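As you look at this complex, bear in mind that one protein chain is not there, while each of the others sits in place.
Up next is subunit A:
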Amino acid sequence: MLAYCIRRLLIAIPTILLLIVACFFLMHFAPGGPFTSERPLPPAVLANIEARYGLDQPLWKQLWDYLYNIVVHFDFGPSFKFKDRDVNDIIAQGFPISLTYGSLSFLVATAVGVSLGIAAAIRHNSWIDYFAVGLGIAAQALPNFIMGPILILTFTLWLGWLPGGGWNGGQWQYLIMPVIALATSYMGSIARITRSSMLEVLNSNFIRTARAKGLPTRTVIWRHALKPTLLPVVSYLGPVFVYVLTGSVFVDIYFSTGGLGQAYVGSALSRDYAVLLGVTILYGALTVIVNLLTDLAYAWFDPKIRY
């Protein structure tokens, strides 16, 4: 198992390097640059600025310097757009915010989704089932950029219960709406996957055996059916976890939370190479780690899996 983890982490290094190289070239091949604007700068000024950021060097040299600084100094370089701020600062500021509301959303989506799915499967074809299926589909059909305005309209403008935006150090009033907006559609998917998985498990031979042994229904469900039910849910949760951890641009824009999502999209639009690459590497590393955690989690759910 330890050997497996080390092996996986070793494989992650070339993966992330490949990711960096691919993104680096993709970005540089896209038309325009960080200092292109509608009103062109005087050529001398532009050349000065480009020299300051090393953009006048050949591409392979730029890539080499970039990788060298990361590996040796853990320095992702300065932002091209925001003077006096480098990528490490931007991530250090935005990521904790995204992490906070993202992991809360993840918990809410998982807890509510799984409970709803299980309740629906146990009471198959009853009103609970129909309610859960309906809610699941509705939630899935409401992406966060629809949920955002709806929530703000309801809780801020009509009811006046919650502040319409801002972060304020992550006070609970400021957290509620971003968390709900981000969690809803995942919750819907999780509920649907859990429900169909549980229905399948309840039809399987070992559940028939458990019933034939005279076990009470709650033992059959919690002891025998739950773990196999969650196996497909876990494989869905892995990517979701990465996605919500890194925040959402829509949430950041609607609720002015100042998370990493906004910085990411902003940097892509303004060709802020350093920020874009830095955040991409963060996503990549998180994906690798979460995938590893998901795979390790499988072994707990299914003893057949050995590493």
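By our rule, a residue touches a chain if its C-beta (ideal position, glycine included) is under 8 Å from a C-beta of that chain, and two chains touch if they have at least 3 such contacts; residues count from 1.
Everything below uses one rule, namely that contacts and distances are computed from a predicted model.
Visitor: For the chain omitted from this view, which of "Phosphoribosylformylglycinamidine synthase subunit PurL", "Glutathione import ATP-binding protein GsiA", "Carbon-monoxide dehydrogenase large subunit" or "Tat pathway signal protein" is its UniProt protein name?
Guide: From the listed options "Phosphoribosylformylglycinamidine synthase subunit PurL", "Glutathione import ATP-binding protein GsiA", "Carbon-monoxide dehydrogenase large subunit" or "Tat pathway signal protein", the omitted chain resolves to "Glutathione import ATP-binding protein GsiA".
Visitor: Suppose we count only contacts with the excluded chain; which residues of subunit A make the list?
Guide: Interface residues of subunit A facing the absent chain: 3-4, 6-7, 124-125, 203-206, 208-217, 219, 223-224, 227-228, 301-304, 306-307.
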